[in-house]
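What follows is one structure encoded as structure tokens, with my remarks underneath.
With one protein chain removed, the remaining protein chains of the complex are shown where they sit.
Showing chain A:
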Amino acid sequence: MAADESAAVDAGEQTTASTARRRRLETIFRRELRTVARTRTFLLLAAALAAVTLGVTWVGGGFTAGYLPAVVDLLTPMELLVPIVAIAFGYRAILGDEQRGELDVLETYPVSARELVVGVYAGRAVGLAATVVVALGLVGIAIAVTGDDTLRMYASHSGADSPILFARFLVLTVVFALVVLAVAIALSALVSETKSALAVAVVALVVLLIGLDLALVYGLAAGLIGDGELIHSLAVSPLSAYRGLVLETTVGVASGTGPRIASPLASLLGFAVWTGGSLAVAVWGVSR
């Protein structure tokens, strides 16, 4: 427990309840930030993710080809890697507090379960977002500075390619990461020991990465999902929602007409439900 926090809590000033709540949230948020910053494993994760994004872009020739080809090359690897990184960031967040006995300490303060969960989530979210932004930002910068390999004898133009498309991809990837982080936080609030946390995290990853998409395929094949509903049902799987949003807002811009790729609203709603629901489960888990 940091000294300033105790000072804040013990100040004994006449503050309104909301100010006090905000201050408690802020305290937890800061503590989480410090945890993220001090944990070398997270740094390693960030470095590994950056190496993979740069490597995938290089293999696909994306540095000279442009932003959009890089997005296309990175999409599937990001679908697989971002959930892993996000789970790693969150699967022990609340469990750790519990194991160190901090939950018991916190119980002696007027910190509600909701404040704890939101504070932890926000703190870890900043760390995770930074990890994703750095990894993809490096790719974006690399594309910007390497230029293209077009022949100078011919007039050329950039076509539909644009850094804005890459920025969209970056933002969507961050949002996707935050959704999975919420799931991870929920898991960490439900389990009671590290071993089971790891096992549950792996199960969650399998469900997220493979299970939900397969369930969609099954639903479509078995007729549970009608042809007109698929585009909305995609939102059930965060991976499909993410993929659909990326394709719709980047690749779809360049390719023009065709069947609709995704329903952005449904996908965003899916994201919101997964995040809100997971955090609610986490609150329930903590207060249990």
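Please note the rule applied: contacts are C-beta pairs under 8 Å (C-beta built on N, C-alpha and C of every residue); 3 or more make two chains touch, one makes a residue touch a chain; residues count from 1.
Definition applied: contacts and distances are computed from a predicted model.
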item: Listed names "Multisubunit sodium/proton antiporter, MrpD subunit", "Ribonuclease P protein component 2", "Nitrous oxide reductase accessory protein NosL/NosD" or "Biotin transport system ATP-binding protein", with the criterion being the UniProt name of the chain not displayed; value: "Nitrous oxide reductase accessory protein NosL/NosD"
item: Residue, one of A:56, A:200 or A:216, that touches the chain absent here; value: A:56
item: Residue, one of A:28, A:45 or A:65, that touches the chain absent here; value: A:65
item: Option from A:20, A:48, A:138 or A:171 whose C-beta touches the chain left out; value: A:171
item: On chain A, residues whose C-beta touches the chain left out of the figure; value: 56, 59-61, 64-66, 68-69, 72-73, 75-77, 80, 148-151, 153-162, 164-165, 167-168, 171, 174, 249, 251, 253-257
